[in-house]
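Dumping the structure here so I can ask a few things about it.
Here the complex is missing a single protein chain, while all its other protein chains stay put.
For chain A:
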Amino acid sequence: MAETKPETVDVMDITVEFTGGLEMLFSNKRKHNISLPSKDASGAPANINFLVEYLCKHVMKDPRKDLFVLDDTVRPGILVLINEADWELEGEGEYAVQKGDNIIFVSTLHGG
């Protein structure tokens, strides 16, 4: 991404993908290469919760934040997948993001 902090912050490159209609909230782009600060404001290693907050602040241009985040976590109906596995297998929001990780946000579909 173009967003880089002015001060030198350690960043790690990860890929984030949006599918199931979520890409519409992110400039109609499915795949984003993100340079995520490796530590949050308190100095703790960046986890998924921090990534979600970061995406909201720096990547999402659509003002309808509640279609992505509700009560400080991803809204019901969105699956978070860490390297092709349900985030619940990896510790959910507490999972510490690693360099090179592939994180997918999938909104469930209901049409039939």
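Just so we're on the same page, a contact is a pair of C-beta atoms (placed from the backbone, for glycine too) under 8 Å apart; a residue touches a chain by one contact, two chains touch by 3 or more; residues count from 1.
We take it that contacts and distances are computed from a predicted model.
Of the candidates "Cytoplasmic tRNA 2-thiolation protein 2", "NADPH:adrenodoxin oxidoreductase", "NEDD8-activating enzyme E1 catalytic subunit" or "Adenylyltransferase and sulfurtransferase uba4", the chain left out of this view carries the UniProt protein name "Adenylyltransferase and sulfurtransferase uba4".
Mapped onto chain A, contacts with the missing chain fall at residues 19-21, 24, 27, 30, 61-64, 66-67, 70, 75-79, 81, 84-86, 88-89, 104, 106-112.
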